[in-house]
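Everything on this sheet refers to the single structure shown next.
A single protein chain has been omitted; all remaining protein chains appear in their positions.
And now, chain A:
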Amino acid sequence: MKAMDERPVQVGSARSARFKKHHAEDLAGRSYTFICVALLIVIIISIIYFVASKGLATFFRDGVSLGDFLFGTTWDPEGNQGEPMYGVLPFIFGSFATSLLAALIASPLSICASLFMTEIVPGWGKKLLQPVIELLAGIPSVVYGFIGLTVVVPFMRNVFPGQGIGIAAGALVLSVMILPTITSVASDALSSLPRGLKESSFALGATRWQTISRVILPTVLPSILTGVVLGMARAFGEALAVQMVIGNAPHIPRSLFESASTLTSVITLDMGNTVMGSTHSNALWSMALALMFMTFIFVLIVRLLERRHRI
């Protein structure tokens, strides 16, 4: 009888021990994953805080006015012509010009590629282009820069007036680099379209191009724009490949084939040659802050486009 009495107690304690073990296990797992996520948040907050504190010092501590910084056209941080000047408009112009031009070149190509993969020859088209796109995405940016320097720049020099370096060369190199981004977003959107949409258009007697241009493209337009914005964001932040082919002259060029600079190329070249804490160095940090600000804008646009797409 005694043994019979003890049994339920034993089972109960075993069960509660197992219960405790489960709880401990679960708690450990949950805390571990939570710490990892918390770390992500700590990282982003500290990036924003440190870049902003350095970048804003130019204006609050060194007394450079925001207007002169953003709209000044003379970049002369060493004061070679009298007063040091911190006008970064040429670089902002360079960044926007190269990335817009790159998006302009890459978008039609990417849309064609994604249509080729999903609409024209869905079978081997995808088998052919998918690896091509992945490989293009995998080639390191310095290699793109090297090819730009040894192929694109001499080509530009022979065909167009000027030295070959400049916004046109930068945009051409960038356009190949952002092709994969736009193509993969666009082809994902195209392949997730409901079949009925296309079939009903064909049933009405529309040709393939009529279906593509009047039914398919308008439907996936927000997604394609998302891809274009993501590509532009990548082009805007790309540093080394652009720096190698753009020429790095600190003024607004008069043509696409004249030496120019972008925000990233100036940071890349100058950061190593400045003393931490000097106004010159802080101005570079302000440019990094501007880059970061543009990242936020790009992410915001992507979010807005995605929201529109959902409705």
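By our rule, a contact is a pair of C-beta atoms (placed from the backbone, for glycine too) under 8 Å apart; a residue touches a chain by one contact, two chains touch by 3 or more; residues count from 1.
Going forward, contacts and distances are computed from a predicted model.
Trainee: Out of "Na+/H+ antiporter subunit G", "Phosphate transport system permease protein PstA", "Cytochrome C oxidase subunit IV" or "Spermidine/putrescine ABC transporter ATP-binding protein", which one is the UniProt protein name for the chain not included here?
Mentor: "Phosphate transport system permease protein PstA"
Trainee: Of the residues A:Leu190, A:Ile267 or A:Ala283, which one touches the chain left out of the display?
Mentor: A:Ile267
Trainee: Which residue among A:Gly29, A:Pro161 or A:Pro218 touches the omitted chain?
Mentor: Reading the full complex, the residue touching the unseen chain is A:Gly29.
Trainee: Per the definition of touch given earlier, which of A:Ala239, A:Ala283 or A:Leu305 contacts the omitted chain?
Mentor: Going through A:Ala239, A:Ala283 or A:Leu305 one by one, A:Ala239 is the residue touching the chain not shown.
Trainee: Which chain A residues touch the hidden chain?
Mentor: Touching the missing chain: residues 21-23, 25-26, 28-30, 32-37, 39-41, 43-44, 46-47, 50-51, 54, 108-109, 112-113, 115-117, 120, 125, 128-129, 132-136, 138-143, 145-147, 149-151, 176, 179, 183, 206-210, 212-213, 230, 233-234, 236-240, 243-244, 264, 267-268, 271-272, 276, 285, 288, 291-292, 295-296, 298-299, 302-303.
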